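What you see is the complex with one protein chain gone and the rest in place.
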Amino acid sequence: MLALASRDLRISFRQPGEVLTPAMFFVLVTTLFPLGLSPQPELLRTIAPGVVWVAALLAVLVGQESLFKSDYEDGSLEQLVLSPMPLPLVAITRVTSHWLATGLPVVVLAPLMGLLMDYPTQAMGCLVLSLLLGTFTLSLLGAVGAALTVGLRQGSMLMPILVLPLAVPVLIFGAHAVAQAANGEDPSGVLYLLAAFLVLGITLAPFAIAAAVRVSLES
Amino acid sequence: MLALASRDLRISFRQPGEVLTPAMFFVLVTTLFPLGLSPQPELLRTIAPGVVWVAALLAVLVGQESLFKSDYEDGSLEQLVLSPMPLPLVAITRVTSHWLATGLPVVVLAPLMGLLMDYPTQAMGCLVLSLLLGTFTLSLLGAVGAALTVGLRQGSMLMPILVLPLAVPVLIFGAHAVAQAANGEDPSGVLYLLAAFLVLGITLAPFAIAAAVRVSLES
Amino acid sequence: MTLEARSLGLWRVERCLCRDLSFRLGSGEILQFAGPNGSGKTSLMRAVAGVGRLDEGELFWEGNPATRSDGYRTDLLYLGHQTGLKSHLSATENYLFYQSIAGYSSEIGAKEALGRCGVTEPADRPVATLSMGQRRRAALARLLGVKAKLWLLDEPLTSLDTEGVGLVSQLLKSHVKGGGMAILATHQLLPGIEAQRLELGGKA
Amino acid sequence: MTLEARSLGLWRVERCLCRDLSFRLGSGEILQFAGPNGSGKTSLMRAVAGVGRLDEGELFWEGNPATRSDGYRTDLLYLGHQTGLKSHLSATENYLFYQSIAGYSSEIGAKEALGRCGVTEPADRPVATLSMGQRRRAALARLLGVKAKLWLLDEPLTSLDTEGVGLVSQLLKSHVKGGGMAILATHQLLPGIEAQRLELGGKA
Partner (left out) sequence: MDKYSWAWFHRFASPPYVYRVAELWAPWFAWIAGLLIAAGLYGGLWSSPPDYQQGDGFRIIYIHVPSAYLSMMCYGIVATASTIGLVWRMKIAHTVAVAAAPLGASFTFLALITGALWGKPMWGAYWVWDARLTSELILLFLYLGFIALSRAYEDSRSGDRAGAVLALVGVVNLPIIHYSVVWWSSLHQGSTKFFGGNADIQTSMLMPLLLMIFGFTCLFAACLAKRVQLELLGRERNAAWAAEAVR
């Protein structure tokens, strides 16, 4: 496990490009909006939670899309499948290290973006927390999609279609929580729900990913 | 040229996946917003132009990112460089056929998305026209970025950074035009500007792309 | 220690690559999949390794079904057309990684193993900067770093120079002398290796 | 019709692959780049083809600098490690495409060319479903479809079976008999092909 995690992280740092894409992307989406809209502050403030969350969702999906691609192409995916480690464990490790390199930056950047859209500072905590829970769940979902589509010649478009239906609830609740916090209400209820999603994801996704990887390799 | 174009288009149709990704993406971004925000119609109406344009920009960039990647990896890029056809011509053909397969669907879907965010129907014409001009310009820009970064091991993140500064004006003017049309003003002035951008792009980009491809191959 | 295949069958859409194919491999033996291009060597190899789809038949490792025994995976080392090297990591890093996730790893260090495979100077450069042959050699180094009883080598000689070919056959020799077994798929002949051949059907 | 290289030099970061390397190739001649893995054959081949970076020296095609003459590109056919086949298109489509963008294309149809290269049944499947050898054969078919004076073949024998090797040497023979010229980089020897060898520096 550790060996795998360290390998993944090392690779990530070797190609800052691939890794920072999601963060890039996140910043991009959130900054482009004020540019696209005529930026009245109060308008920005109302849409901030939605924008930030949508941006995060997109960023994660974009990041996950190629999660297993290079491993598949250079043949190291088969080697991982053949390794004595239980595949679901491999999967969760892979996702976690990838999230550390791609998802975490997004979460870290979120407050900054929040400030840009003058999102109330006292609610930042909720923003970060919700993203922390949400992005990881999304990474897990994305990983399932990526694993299912990596073997396909038709390419990766399917992936968003497959993942989105499951990702939307996370988005809705996440944005909801952030909005609540912004209006000074107590978001803990929704946050618990997000946490529940995460737990569900962590327990089920690894097996789905493992199965999907097997199928993709066999095709 | 024709041979190349038909090849590219055929490949595109073979992998609806890769091709429809941008359209997917466009639909995704535009539909996720209403979900992320609390969907009051009037709010949606105000932000519709910005959302649609930002979505289009992102879609195009996402689509261009891998424009030369597969050609580079399977060695057909070198073959194109070696072919007697002048490289800039090859480049523009490549971009055009790629735009037909990726950018055009976005333009076609735009009115639909506009309806979902109930964007005034009489302004649809301007929306479509502005996107028609804009997305092609963006494709050209994206292609330059893609050509510059295809050889890099550090991966493709650089691409958005390189392209964005040039893309932002297009975005701003495009969204501006659409907003004007929505408020019943006459957007023709801005549209002319977009057209000017496009002409500039078509004349200069091919040479930039050709040079960039040569550099990437030699690295 | 035996690998036994009972009436294997492989299908690609309509096309039957092989059916009702059985073989038995004891320790110290080498089996070579032979056949023209497209006869199904790679597919069969992948199926035997457990990464490819096996449509019919079953594999037995030391008597019990290979699919359900983890023992099989720990005892097996598969080296296919794709080398499984990460192009961003150096040959050394790749070697150490595979050594660390292996079932049983040998004590041979990266420097020695890569050196014996003729990857000295480039050992610490990203694999992406290596030449084809150097990559293949870096991949072969795994054979030294991992203690596997069964080697599955699909065209191990690709883009190796004559000296590299010698290296492979010498590795194989010592492996079988140590009681290991191996399955090969190659079109070139390996000097001084006698293997039982399994002919696969002609190209469609 | 001659290809002349004057004191070529190739560098990778600090490392010098070759320097002050000159050769001359007349019609009907074959030049083989020889050398151990990593000696710089591929790099040199790419440089000569004009897709790789050439750090020193210059190439002359029929007397005038190759870099500036379009004639060179129309007269040349380069087949490298990557075959340049689009994996989504069938072998036939790939063949026709390369024929259509070539400087001078022969009249040989896809079916015949691919048939002669032994790609019959899989000719209309996406290349991605072909075996390694079949892909290589599909790529080699270009040699029949395009009328190029100068062939640059980098390891054309990769994953070909013995019959495929025979095919390549036979193609080469007829090419040089027709006054063509070729540069090869391969580790296996081609039966019945005599080529002047250009030894590249030992592996670092």
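Observations, loosely collected:
For reference, chains read A, B, C and D in written order, and residue numbers begin at 1 within each chain.
Definition applied: contacts are C-beta pairs under 8 Å (C-beta built on N, C-alpha and C of every residue); 3 or more make two chains touch, one makes a residue touch a chain.
These numbers were taken from a predicted model, which means no experiment stands behind them.
The missing chain, though absent from the display, is touched by one residue of A:L61, A:L166, A:A181 or A:L194; that residue is A:L166. Although one chain is not displayed, chain C still touches it through residues 11-14, 53, 55.
With the whole complex as reference, residues 144, 148-149, 151-152, 154, 158, 161-162, 164-166, 168-169, 172, 200, 204, 208, 211-212, 215-216, 218-219 of chain A touch the missing chain.
Throughout what follows, only the chains that are shown with their structure count from here on.
The chain with its Cα centre farthest from the Cα centre of chain C is B.
If each chain is reduced to the centroid of its CA atoms, chain C and chain D end up 30 Å from each other.
Multi-chain contact residues of chain B (touching two or more other chains): 14-15, 153.
Within chain C, contacts with two or more other chains are made by residues 81, 87-88, 126. By the touch rule above, chain B contacts chain D in their complex via residues 3-4, 7, 10-11, 14-15, 70, 73-76, 78-85, 217-219. Contact residues of chain B toward chain A in the complex are 14-21, 24-25, 28-29, 32-33, 35-38, 43, 46-47, 49-51, 53-54, 57-58, 62, 149, 152-158, 160-161, 164, 168, 171-172, 175, 179. Those residues of chain D that touch chain C in the shared complex are 12, 35-38, 40, 42, 81, 118, 121-122, 129-134, 136-137, 155, 158-164, 187-188, 203-204.
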